[in-house]
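A short worksheet on the structure shown next.
One protein chain omitted, others in place.
For reference, chains read A, B and C in written order, and residue numbers begin at 1 within each chain.
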Amino acid sequence: MIRYDHPVKVYYKDVDQMGIVYYSRYFEFFEEARTEMLLSFGLDYVKVEDNGAMLPVIEAHCEYKKGAKFGQEIIVKTCIRELPKVKMKFEYIICPADSDEILMKGYTVHACTNLEGKPIKMPKYIRNILQDKMDN
Amino acid sequence: MIRYDHPVKVYYKDVDQMGIVYYSRYFEFFEEARTEMLLSFGLDYVKVEDNGAMLPVIEAHCEYKKGAKFGQEIIVKTCIRELPKVKMKFEYIICPADSDEILMKGYTVHACTNLEGKPIKMPKYIRNILQDKMDN
Amino acid sequence: MIRYDHPVKVYYKDVDQMGIVYYSRYFEFFEEARTEMLLSFGLDYVKVEDNGAMLPVIEAHCEYKKGAKFGQEIIVKTCIRELPKVKMKFEYIICPADSDEILMKGYTVHACTNLEGKPIKMPKYIRNILQDKMDN
Partner (left out) sequence: MIRYDHPVKVYYKDVDQMGIVYYSRYFEFFEEARTEMLLSFGLDYVKVEDNGAMLPVIEAHCEYKKGAKFGQEIIVKTCIRELPKVKMKFEYIICPADSDEILMKGYTVHACTNLEGKPIKMPKYIRNILQDKMDN
C-alpha cells in the first residue's frame, strides 16, 4: 500500500451558504492530492500526458461525515492499495490537520487512455514506479 | 418512481484540457437537476431552508462513460425511486439532448437536518408532496 | 450596438457563506451570455475554434452593486458597442429577471489568436457577421 498526505486549506471560494465546503469541491481536493502523490514518487502528470497517456476518472465516490469550514486546514490522506493493471484506484480520507476525526472518505477510479481517449494498457514505466513504491 | 428531465448546456468554464467536462462539474449539474425537480412539484428549496430544514449531501457517486464536450446540450434525467424516511436518494443519468446514449450515471444521498446541522426526520410536508407524486 | 439577454438561475454551487453568489462566478455567467449571444447570430464558438481561431479573455472587470441569491433568476444583458478590429469587447449588466435594478455590471475584452495562442486579425467572417448585426 502506498500512502501520501496532502494539506489543503479551505477558502471562501469553497464554502456554500450552509457554511461548509460545497460537496463537489472535495473532488478538486482529491485531484490535488493524487497529483501530488504521483509527483512525490516521480510521476509528473504533465509528463504522463506528454508521453501520450491520460488517466481520466471513470468512477468517483464520496461519503460526507462532517463538512470542512472556511479557514480550516485539512489533510487529504490518499492511498493506492493495489498495483493497477488496467484501472487505477485512489482512496481518500479527509481529516482536520490537527486531529484524526474523519470528515469524509471517497475514492476515484481511473482508466488509462491515449490522447484520443482510446483505452490502453497502463504504461510500463508507471507500473514500474508504482511496483517499486509498493515493495518499499 | 418520480422522474424529471433537466437540460444543461456545457460551456468553456466546465471543460478541462482533455476537452471534456471536468469530473466534479457533473455534481453541479446534478444539483441543478434535483433542485429543479423538487421545484417542479412545488418544493422550493429556498423555502425548505426558510422552514428550518436542510438536505445536505451525505453520499455522492458518479460513473463516467463518455465525457460531454464544450457546446454540447445534455439532459440530466433524475429519478427518486423510494419515498424518503430519513435519507433521500436521487439517481441521475446524463444523455446527449439528441440521443439516449448514457454519458454517465450517478446518485446523491441526502440527510435531513435542522439549520444547525442536527439530523431531523424528513418534514411531513416534504413526505406528503413526494408521496403524492409517487402515487401518480 | 448589438444586444442580447441571457437568463441564468442561481444554484447552491454559486453561493458562498455570505448567502450571495461568489464574486468569480459572475465571470462564468458572462461567458455563458457571450457564447449564447454569438450563437444567436450564427457564430458557434465551437466552429470558431474548428476554423483555427480563439478569443481568449485579455481583460475582465466587474462592479458589484448587490449580490444575487440562491434560487434567484437573473438576466445577463450583453452588448457589443463597436465592431472589433483586433480586440472585441463585451459589456454586461445583470438584473433580476423581474426588475431593472442593476445588480452588477462588467465587461470582458478578447484578443483573437490562432490555436497556438499567437495574435491574429479577427477573421473576416466574424467581422462580417458582426457588421451585419450592427447595421440592423
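In this section, contacts are C-beta pairs under 8 Å (C-beta built on N, C-alpha and C of every residue); 3 or more make two chains touch, one makes a residue touch a chain.
The structure displayed is predicted, hence computed values, not measured ones.
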* Taking the full complex into account, find the residue in C:Leu39, C:Met54 or C:Cys79 that is in contact with the omitted chain. => C:Met54
* So that we can see where the missing chain sits, which residues of subunit B does it touch? -> 12-13, 15-19, 22, 24, 70
* Since one chain has been left out of the picture, which residues of subunit C touch it in the full complex? -> 18, 20, 23-25, 27-28, 31, 54, 56-64, 67, 108, 117
* **Interface with the undisplayed chain - residues on subunit A** => 9, 11-13, 28, 31-32, 35, 44-46, 70-71
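Just so we're on the same page, only the chains that are shown with their structure count from here on.
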* Have a look at where subunit B meets subunit C and say same if over half of the interface residue numbers show up on both copies, different if under half do. => same
* Structure fact -> Rounded to the nearest Å, the gap separating the Cα centres of subunit A and subunit B is 24
* Centre to centre, by mean C-alpha position, how many angstrom separate subunit A and subunit C? -> 34
* So what's the Cα centroid distance for subunit B and subunit C, whole Å? -> 28
* On subunit B, where are the residues touching two or more other chains? -> 28, 31
